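With one protein chain removed, the remaining protein chains of the complex are shown where they sit.
Residue numbering begins at 1 within each chain, and the chains themselves are lettered A and B in the order written.
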Amino acid sequence: MLVQQYLPIAILVLFAIIMALIVVFTSVIFGPHRPTKKKLAPYESGMTPIGPAVRRLPVRFYLVAVLFILFDVEIIFLLPYAVVIRQLGLYGLIATGVFVVILTVGLLYEWKKGGLDWE
Amino acid sequence: MSDFVIFLIDAAVKAVLIIVGLVLGFAYTTWLERRFIARLQSRVGPNRAGPAGLLQPWADALKLFFKEDIMPTDADRIIYTLAPAVTSVPALIVLGVVPFGGQISLFGYQTTLGLADINVGVLYIVAVTSIAVYGVVLAGWASSNKYAMMGGLRATAQMISYELAMGLAILAPVMMAASMSMSDIIDAQQNIWFVFLQPIAAVIFYITILAETNRSPFDLPEAEQELVAGYHTEYSGMKFASFFMAEYMKMIAVSAIFSALFLGGYRFFGLENLLGGWMGPIILFVKIVASLAFMVWIRATLPRFRYDKLMAFGWKVLLPLSLANAVVTAVLIVLDIIPSFA
Partner (left out) sequence: MSLTPLHAIFALMSLFTVGGAVGVVLNRNLIYAAMYLVLSLFGIAGLFILLEAPFLAAVQILVYVGAISVLITITVMVTRCVFCKEPPPRQLTLVAVMAALVMVTLGFVIMTRFGGLTPAADVPADSIEQLGVAFVNPQAYLVPFEVASILLLGALIGAIFIARDDLPRDEEAVGGDDHA
């Protein structure tokens, strides 16, 4: 049964979560607790913090995240093809080649428009 | 005992071994890094605790256990507490699909060294790597600190950018072995390692794993001159240590994955069958240590990237190069210039 192959991974994930939580809570349990107001203030190189920590984000971060999603999807489409590449021969290469070329055009357009620049 | 119970115990024991191995590996990777980088910088490094400083990691751990746990006033309590755990879980589970050796026999019980050999092993690795972003981004947000926030965002953009080149670099060994199973990829390298047949993919993959683990020269999220300590600025005690644990465990894990994809994994031209199969894990261990030492060497050699250069390098050099490498490999395979390894 195929599902059973994944049971060991489920067990590993469970153990990993338990382990990670144990590590996080050790110093909560063993460490001293002597909080002061200054100690708990946000660290800003010794100055009194100015303004909120959350600020507006350059739109570039969104652009990178969107581009990442698109090329991630491309890679996922390519992976099943990579497994049967020999079997499909020239026909498969051309069919997948069209797919890759269209996306490469997109990448070049992005590049030309400065979407990949970071200043 | 029924077969199913034996199967469960088998899996549980292997899972515990992976986790214990990674945690011990973490302790001694810090030792390796400090000793080796000291040598490279003409220093001695930690040498007081135990012979050659071998007890130093335990002293450090004990110290961190008893450090004060700080919860900043403005922090989001729940996410601030859970973010370090979220960071270390992917590092602990990514090795679940990597074989450590072949068939072995222990007190008459036959088993395979390796937790699970699923037929989408490569996809599992890429998927687990992709969720590793969360710990960093949540830690940065929950700390409610400008440096932490900026470090977290930088780390996110960096990790997702380099993930693309990593995915495309992995395509090469998958195409060569015509399989996404890690054991098939290792078996396909019995006669020649893929690092010799796919040097560009191997180099790109190695660069991207440095970026994924935030190792030097890609350690910008924690660029201390600009961002104090980046996303873990506000963390202390074992929560702080969790981030380091995750980083070093990821170094070990990606070294093992690199070995499996490009260096023949636990195999070494038949030597892995010695000692009743137990030579396999030893070979893999040697390869992992070599890779870790190489990472330390890189850290001692290269200065840190500037952020705009780093993003440009990822998108304008690595991504097109890895795409071109994948296309050329595909053409060579279809034209049968590269022989079948499956």
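As a working rule, contacts are C-beta pairs under 8 Å (C-beta built on N, C-alpha and C of every residue); 3 or more make two chains touch, one makes a residue touch a chain.
Predicted model, so just to flag it, every value in this text is computed and none were measured.
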* Structure fact -> By the document's definition of touch, the residue of A:15, A:43 or A:81 touching the omitted chain is A:81
* Asked: List the subunit A residues touching the unshown chain?
  -> 2-3, 6, 10, 52, 54-63, 65-70, 72-74, 76-77, 80-84, 87-88, 91-92, 95-96, 98-100, 102-103, 105-107, 109-110, 113-115, 117, 119
* Structure fact -> Residue list for subunit B contacting the dropped chain reads 76, 79, 118-120, 123-124, 126-131, 133-134, 137-138, 141, 149, 153, 156, 160, 163, 180
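Keep in mind that, in the parts below, only the chains that are shown with their structure count from here on.
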* **subunit B residues within the subunit A interface of the complex** => 7-8, 10-12, 14-16, 18-19, 23, 64-74, 81-82, 84-86, 88-89, 92-93, 96-97, 115-118, 122-124, 126, 130, 141, 143-149, 153, 156-157, 160-161, 163-164, 167-168, 171, 174-175, 178-180, 228, 233-234, 236-239, 241-242, 245, 307-308, 311-312, 315-316, 319-320, 323, 326-327, 330-331, 333-334, 340, 342
* **Complex contact set, residues of subunit A against subunit B** => 4-9, 11-13, 15-17, 19-21, 23-28, 30-35, 37, 39-45, 49, 53-55, 57, 60-61, 64-65, 67-68, 71-72, 75, 78-79, 82-86, 89-90, 92-93, 96-97, 100, 104, 107, 111, 116-119
